[in-house]
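One protein chain omitted, others in place.
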Amino acid sequence: MKEKKKTSINKHSNSKSVIEKTAQRIFMLCAFFGVLAVASITVYMIISGAPALMKVGVGDVLFGHLWKPTGKDPSFGILYVILTSIIGTGLAILIGVPIGVLTAVFLAEVAPKKLASVVRPAIELLAGIPSVIYGLLGLLIINPWMYKIELKLFQGSETHQFTGGSNLIGAVIVLAIMILPTVISISESSIRAIPEYLKPSSLALGATRIQTIFRVMIPAAKSGIITAIVLGVGRAIGEAMAISLVSGSSVNAPLPFNSVRFLTTAIVSEMGYATDLHRQVLFTIGLILFAFIMIINLILSKLLKSGGADHE
Amino acid sequence: MNEFVLRKKKIRMSDIILTLTIYMSALTTVVLLLGIMGYVFAKGIFVITPTFLTTVTSSLHKTVGIAGNIVNTLYIIVLTLLMATPIGIGCAIYLSEYAKPGKLVSIIEFTTETLAGIPSIIFGLFGMVFFGNTLKMGYSLMTGALTLSIMILPIITRNTQEALKTVPTSYRSGAIGIGATKWYMIQTILLPSAMPGIVTGIILAIGRIVGESAALLFTAGSGFLLPASVEEFVGKVGESGGTLTIQLYLSMSKAQYDVAFGIAAVLLVIVLGINLLTKCISKRLDVNYTSKRRKG
Partner (left out) sequence: MLIIQVREERDRRMEHKKVASKIKLSAKDWNLYYGDNHALKNITMDIKERKVTALIGPSGCGKSTFLKSINRMTDLIPSVRVEGSLTLDGEDIYHKDVEETILRKKIGMVFQQPNPFPMSIYDNVAYGPRIHGIKNRVVLDEIVEKSLIKAAIFDEVKDRMKKSALSLSGGQQQRLCIARALAVEPEVILMDEPTSALDPISTLKIEELMDELRDQYSVVVVTHNMQQAARVSDDTAFFLLGELIEFGATEDVFSRPREKKTEDYITGRFG
């Protein structure tokens, strides 16, 4: 009788297990890559951005409103830049979110299925358009309009600095358009996700469809819509290329028809030729932007966690 | 009694106004899209000539060409994917098959989400400082590719995770039950099943890479010449190269608007193509999944 070769079931004597262990280790490494990346980015942003803060002084940088980095007596006040980003993003949200949420309502509730299946891909397409193309169109379409309006509004004004059309409002319009796809798709999912019984219950009480949408459905989708807004904020505040030529080329107070600089456009416009301290301050601007983004991300993850708990 | 109580028509002003705003919003969105695409194509389609697509801008011949940029774009796409895809898939496999729920996993998932939310200009700054300065790679395609690969990691990881979720647990238990080792099971059963989803992720990443500009501006730079030989082609990795989007930006800044629109039109065609591809693959994914369920 031949003896069958016994394959040990002992884990450690199997050659397969070496491969197994290696595979597992490699996968684990891959997973930590992301952690490594975020950690490195954080470290580098801080290392690059801190020196200028030390050299010029935190107060002077963050709260000074004179930005004259080149010249005999350089001044690095980025208050207006920070304000521009905050106000510009805020205005973009004010314009983009209502249009976005209403379009989401259209897709989820109002539109006949066939129409919705035409409009939805249109929105996905809008999401994929490279930001430079928005920049191009903004430059050639929105700026001329703005210039015309500017000429009319400030006719004969002695104090207004004519910008040739690039101003805060132009940038806000471009930003509002860019956040539309994000706001629409997330709002639509949230509206679709509300419990099914809400709509018939409202209709059975004699409410019209519109009343049902605005008094029951949208409030029920509140947490998802807020998530959409926060994501929109993240998108808007980080946008650089689309608005760099539309928003203007000098740092001013964020008034609608002023030529302004955002945190992002300041970096993009000046990094190419900035040297020494000027360059370092640009990195400080990057650090501030990074800080804003991290705060927004934290708010977002808190929202997502509590939003998930709500539906239980 | 001729009074029809149920038929009194109620005209609610607020209802009418709200309905109007809903339709107006949807119309705005559609008009925007059609407007953007229409305008770009109208202004750009005639710029696209064979010369435009296959040569490099030459002041000698007074021609404009974006061939160099096209090559740069392709180069960066391939380099980035080569680096990011294995790592992204590996991360997804770890999270989905190996990791036990706990603090570790939440940290990994949190950082993946964070990466997805960081704007491209921050990646650009990081790439410039870390790869460009610290690692002394300067302005080169490689610097750009390394930067972009970090940026698209979340896309690959997320899509692979979703794809792995759709693989029925019965496949896994079936394989392990026969005595297959985990890695073998992943190789032979999971990855093939999850392939459509992974491919979708890759295509979405390509879309992101093609449209990217801020992250490349200070990493890959703006060179636009075509390599003249195979050695030059390989060496290109270390040289600066501007992608289509970067070239668009530069042309825009120099007021060369027809070139800009030509590039824009090319980019739109690529974006459209990618969109269609993703749709086709998701349809096949659905078909595969539903047919598998029917057989099961």
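The first chain written gets the first letter, and so on, giving A and B; residue counts start at 1 in each chain.
To be clear about the criterion, a contact is a pair of C-beta atoms (placed from the backbone, for glycine too) under 8 Å apart; a residue touches a chain by one contact, two chains touch by 3 or more.
Everything numeric in this text was worked out from a predicted model, so none of it was measured.
Could you tell me which displayed chains border the chain that was left out of the figure?
Counting the whole assembly, the omitted chain is in touch with A, B.
For the chain that's not shown, point to the residue among A:208, A:249 or A:301 touching it.
Counting the whole complex, the residue in contact with the absent chain is A:208.
Who touches the missing chain here, B:7, B:62 or B:103?
Touches the omitted chain: B:7.
Considering the entire assembly, which residues of chain B contact the chain that has been omitted?
1, 4-10
Which chain A residues would touch the chain omitted from the figure, given the whole complex?
195, 197-198, 200-208, 211, 215-216, 219-220
Going forward, only the chains that are shown with their structure count from here on.
In whole angstrom, how far does the Cα centroid of chain A sit from the Cα centroid of chain B?
Centres of chain A and chain B (C-alpha means) sit 16 Å apart.
So in the complex, which bits of chain A are touching chain B?
Touch list, chain A to chain B: 16-17, 19-20, 23-24, 26-35, 37-38, 40-41, 44-45, 48, 98-100, 102-103, 105-107, 110-111, 119, 121-126, 128-137, 139-141, 177, 180, 184, 208, 210-211, 213-214, 231, 234-235, 237-241, 245, 264, 267-268, 271, 283, 286, 289-290, 293-294, 296-297, 300-301.
Considering only the defined contacts, which chain B positions touch chain A in the complex?
12, 14-15, 18-19, 21-26, 28-30, 32-34, 36-37, 39-40, 86-91, 93-95, 97-99, 107-108, 110-115, 117-123, 125-126, 129-130, 150, 153-154, 157, 181-184, 186, 207, 210-214, 217-218, 245, 248-249, 252-253, 257, 260-261, 264, 267-268, 271-272, 274-275, 279
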